[in-house]
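Can you keep this structure in mind? I'll have questions shortly.
All protein chains of the complex are present and in place, except for one that has been dropped.
Up next is chain A:
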């Protein structure tokens, strides 16, 4: 009985639709995750992020491990994990040389 009440309270605190009931309203803006930040607080949240080299390196590391643990470091991973990386690499290189490539479109008169 007590655990049922506790579960209901946890649900209300985190997932309720009223902004007065959620737990993320009581957390300071600096420590919120992006999805919990309100639209009005977004500029101040962006300015409070850590832009030192260590912070940026930490951001890249977190992004890398997020992708790696979701798609590659699983029990039965497939080609999707690495082929998404290669597709993004191709897209990046295409954007890099778009300036020279746009002259090579199939046209009657160049």
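Throughout what follows, a contact is a pair of C-beta atoms (placed from the backbone, for glycine too) under 8 Å apart; a residue touches a chain by one contact, two chains touch by 3 or more; residues count from 1.
We adopt the following convention: contacts and distances are computed from a predicted model.
For the omitted chain of this complex, the UniProt record lists the protein as "ATP synthase subunit a", which is one of "CDCA4 protein", "Elongin-C", "Septin 10" or "ATP synthase subunit a".
Chain A meets the missing chain through residues 64, 68, 72-77, 81-82, 85-86, 89-90, 93-94, 96-97, 100-101, 103-104, 106.
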